[in-house]
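Shown here is a partial selection of chains from the complex, left in place.
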């Protein structure tokens, strides 16, 4: 069976450890996809109950509003709770069940760089395991739904420290004004998190620096888990990176 | 000025240090491109005069025949001679002049992995420098032709030892029977190099191992010099890598 | 107490996460050792119950047959079950108990490269921990048998993705026709796993590519956990690697 490019009708599935991780880490990419008509679904694995600012109720509402602004659907899933995530096979099985239900073309998850919030890289590992479990035929616990092989697992970085130091990213152009506007609005929806520092402004600065490398105004980096496969060189010969 | 995907009418430019490097390192990719109607031009920087087998005259003829079998044009350029290549600014200028003349969408060059024939990684460095010189407006020595910015520089590996150990490749599907046949014929055209070991068979084995990672029968790896830039996730969600 | 080379009468102990991992990852090395008269014992930590093809009963039988073809003995040990392995101290203790019972010269385990089936690299970590526990004198749970220090822990890679990207392997020459034949027969004994792709052929292709680097027909790579220690340069001056 030869692999084929996925159809635009297949959704994107994005996982976040806390209510604002997806928006800060890859919100521009999400806006880009939903504007192009692709369905995107968020799975958020805590309600930020360990955070310094905001209550779980407030932060859940902020997350729902941010997802709506980006054109994505959202669900919460309970694992071990904010700041206490552990690597457990049961968690991966639960996430694999969601993958089989949503049947995405691509999955987005926080990076595996270990020098960041431990919930982030542990969720990244759980999701990576889950994408494998989702495609094995013999798992009793997942029998309710047929196996599903995703097209690509892509990691995002919530902050500069979370960028994998020794891997080369792919850069997604998020420069269109309506994309920047939607992304900005989604980040600003997390009102409770804006007290100590202007993270919105900082993420836009970060996207400008990555844009510089891509030859565009704003770009967000993603790190593919597996080598990218192409049919020809055409996809790779776009004029780029010219500092 | 926003970068745009290159047109299929723009050629590919491939550099090799010895008469058979391009064929062994990325011949399948070349066959794939020429079959799709894209022009490919080879620049070979020695005539193999230091090799144990074959004379410069014989090896030049073999290279011309191999290029013809792949549908590519070929020229020889004299730098320091086989096994004696040095890093000199004059060499990069010379190669930059060729880039300005050919005006390619993408450039292919041997990888920078240092544990291989020194001509290979030195040529890789010279070509990388040349792609920069080609786009600077102020160089007197290159004034005869307008500046040219290529779309992407991609490195190939002549042998397993030349694969950059810590970078993730992109994999090009070269499985189509007519591609494998053309590539095989081009490698076999280097008759003088077949005496000590069956390199053709070994390169096909290597392509099968890389194909395994891509979920196809045969694939060849390439390593992009700069981060790849995409407009959306669509290009990256092809079903892949499922050992 | 000065370390001394191990006696050929000491066995090799190989751990696998699934019924076919050892055969695919280092079967040629196993065949090489048993042909030379060394005892080899397999410990398989699941019955492949999560796999798409084959039942646990069928796969156990295939594993026993493959071990027999390689001249090795085999036992199954139950940890968390296929695709659900977790890092637990109790697992390492159990594996350390086996090491004390078998008292091997060398231990083989799946590599720690994290971009592969999670059971693989987690088993690699558990075995690495177990080799340490086996040599500590004070562990009550292991008191039944005297402490044992192995000579070397060597990692194998079930697939190309499992090869540690930034470590240099040692290459074991498995080119002798009777070695290749025994290894091939052992891989083919896993009949249930041959439906979707010809993994036997692919592993032989992989061994040919590694053989190319070793200057032999077929080689399998292993990655030592600790620096190799030698009495002189004699062991390292075999003519090698000449692509």
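Annotations
Every chain is named by a letter (A, B and C) in the order it is written, and numbering of its residues begins at 1.
Here is the rule we go by: a residue touches a chain if its C-beta (ideal position, glycine included) is under 8 Å from a C-beta of that chain, and two chains touch if they have at least 3 such contacts.
These numbers were taken from a predicted model, which means no experiment stands behind them.
Summary of assembly composition: all chains derive from one sequence, 3 are present in place, and the complete complex in the structure file consists of 6 copies.
Note that only the chains that are shown with their structure count from here on.
In terms of which chains touch, the assembly is arranged so that all chains touch all other chains.
Both chain A and chain B derive from one sequence, and where they touch, over half of the residue numbers involved are common to the two copies.
For the pair chain B and chain C, the CA-based superposition corresponds to a rotation of 180 degrees in steps of 5.
Rounded to whole angstrom units, the spacing between the C-alpha centres of chain A and chain B is 35. In chain C, the positions touching at least two other chains are 161. Across the interface of their complex, chain A is touched by residues 48-53, 80, 82-87, 114-115, 117-118, 161 of chain C.
Interface residues of chain A, counted against chain C in their complex, comprise 87-89, 92-93, 112, 125, 128-129, 132-133, 135-139, 147, 225-226.
Only residues 116, 158-161, 165-166, 197, 201-202, 205-206, 208-210, 212-213, 241, 243 of chain B touch chain C when the two sit together in their complex.
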